[in-house]
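All protein chains of the complex are present and in place, except for one that has been dropped.
Chain nomenclature is as follows: A and B, assigned in order of appearance, with residue numbering initiated at 1 for each chain independently.
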Amino acid sequence: MDISIEIKGLTKNYGKKKALSEVSLSIGPGMFGLLGPNGAGKTTLMKVLTALVEKNGGEVTVCGVPVEDSRQIRNMTGYLPQDFSMYGNMNAYEALDYLALLSGMNRAERKVKVPEMLEKVNLREKQKTKVRSMSGGMKRRLGIAQAIIHDPKVIIVDEPTAGLDPEERVRFRNLLCEIAKDRIVLLSTHIVGDIEATCENIAVLNQGKICFDGKLTKLLSLVEGKVYSAEIAAVELEKVKQKYMVTGILTTGSTANIKIIADDKPFPQARQVQPDVEDAYMYLMHREEGKR
Amino acid sequence: MEKYIKLTVSFIKRQYYPHLLLTILFAVCSGGFVSFKGLGDTQAAKAMEMYVAFAGILLFVPLFMPEQDKDIWDLERSKGMPMWKVYLPRLLLASVCCLSVIALFLGIMVNGGGTFHAFLLFRGACCEIFFLGSIGYFTSAVTNQAVIGYMLAVIYFAVNLGGAKYLGNFALFQMMRGEYGTWMYWLLAAAALFAAGVALRERLAVRNR
Partner (left out) sequence: MFGAMFLKECGQVVKSLTYYIYVVVFVLFMTSQMSSEDLENLQEPLPGQPYYGETVTKDETLIMEGTLAKLMQDVWRNSFATYPLGFYKGITLTDSEKKQAEEILARCTGKSYETLEEEMKRHFGQYDQVSPEETMAASASYKVSVKEGFTYAEFQTAMEEICRLVGKGSSYEKTEYENEVYVPMTYEQAKEEFDALCSQDGFTRAYMRLFCDYAGIMLAILPVFVGVSRALRDRRAKVQQVIFSKPASGALIIGSRYLANLVMVGIPVIVTAFLLQQPYYYKAKTFGIQGDLLAFLKVPCLWLLPEIMIVLALAFLITEFTDTIAAVFVQTAWGIGGLFAGDTLVGNFGLKLVTRWNTLGQSMYYASLKNELLRNKGFYCLLAGVCLILTILVYERKRRKGGSLIWKNI
């Protein structure tokens, strides 16, 4: 089976507002990161891919099936919405069993799969906990369990790490990487760290348009040789901020250690450093803003 | 003061206006069901107690609608302002609206050349309609579900049609029987339920949501 997502010239409007305009992307197996600021259109794109929103123009196929065929699409995809929740009066087991049933699994399949999935997301011991008393992290783990329980070829997760503590976040990322073998995991986030740790291929969405699409290394190469670090007097900070793009500040006493992006060496004491994804992302956003 | 007005205006804009429109629709449609011309004591009381009474349910039950969303409720609670200060202006708003509706209907009936005792009817109707509304208010406060608020208020109304004898001084439709003396019981019960609704809500509803 062909495991891919093909998007060509996708457009989606909400009334007069353009949520997505002329988006084209090609996604293959493995983790794929979708990065962008809040309101960039990430959620809309994911909803189009899961047949939860009708597009206005363009062509979208998931594993060769056009998104118009919503029944097929839903069979092939697993979706974890941004604010996943379940009926508060159900416990973890009941909730997962209910959603597995909606995924078309029969009794025998559910009996095997539900405990297995709970085990996988580390909820087996908490399976009697009611959804209403679950922490954000537990809910999210339950969410990923329901998204993968019917063994879909494509898994779409929307901002899965927002609101998780650092430890939970790391665990969650690892879980995603684990399940990304032989399938597509499309991960949307506005948290750059998530992408850095997990995805090789990424796209950046801004104002409904794709402004970058390619490998992580290609994104980093955009800022290669443009990231500097320097120690300046704290009082100078405002002035420097107005002139350059500052991506990091660490103030100690009257001095500040800053990280800035600039085409040429900004001041003599500055020294070039290795760029990270955050720098590249900031640079990209800044450049986009300049274009407008 | 300004802060409370702002909160209340935002409540009307976001949550309450459909209910106000519904109450207006309810008043406008009344002509199709009830006659207001030349009413005697019994007929005037009947129009008030059996028709206008629904305004109390319409206006008082939906006052906790915004907080049915747990996130909004948590956010409001995190602001440091005691929640009763949020609820009280809403209650005042609903009370003023309810009084206006009762006064409006009374005006129409007086204008229609009725022979009933306007003051007694007004006093009784206010207490009775507030009482009916307070039942729904209290229920929706402690369950945090407006549906249950409407349910119990409507059930109380329906029970009174056949089983008023079990309810003693708290029975509705007394004025239709020519009994104008139970207004004090209604008023006391309404006050108790409104106060208990606000006071117990934060304690009871948080636990069972």
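The definition used in the following text is that a residue touches a chain if its C-beta (ideal position, glycine included) is under 8 Å from a C-beta of that chain, and two chains touch if they have at least 3 such contacts.
Quantities reported herein were computed from a predicted structural model and do not represent experimental measurements.
For the chain missing from the display, the contacting residue among A:D83, A:D165, A:D182 or A:E231 is A:D83, taking the whole complex into account.
Checked against the hidden chain, the listed residues A:R74, A:K113, A:R169 or A:K259 yield one contact partner: A:R74. If you put the hidden chain back, the residue from B:L7, B:L22, B:L88 or B:A196 that touches it is B:L22. Against the chain not shown here, subunit A presents residues 14, 47, 50-54, 70-71, 74-75, 77, 79-81, 83-89, 97-99, 101-104, 106-107, 143, 146, 150. Residues of subunit B that touch the chain left out of the display are 18, 22, 32-33, 35, 37, 40, 42, 46, 50, 54, 58, 68, 143, 145-148, 150-152, 154-155, 157-159, 161-164, 173, 176-177.
Just so we're on the same page, only the chains that are shown with their structure count from here on.
Averaging C-alpha coordinates per chain places the centre of subunit A 48 Å away from that of subunit B.
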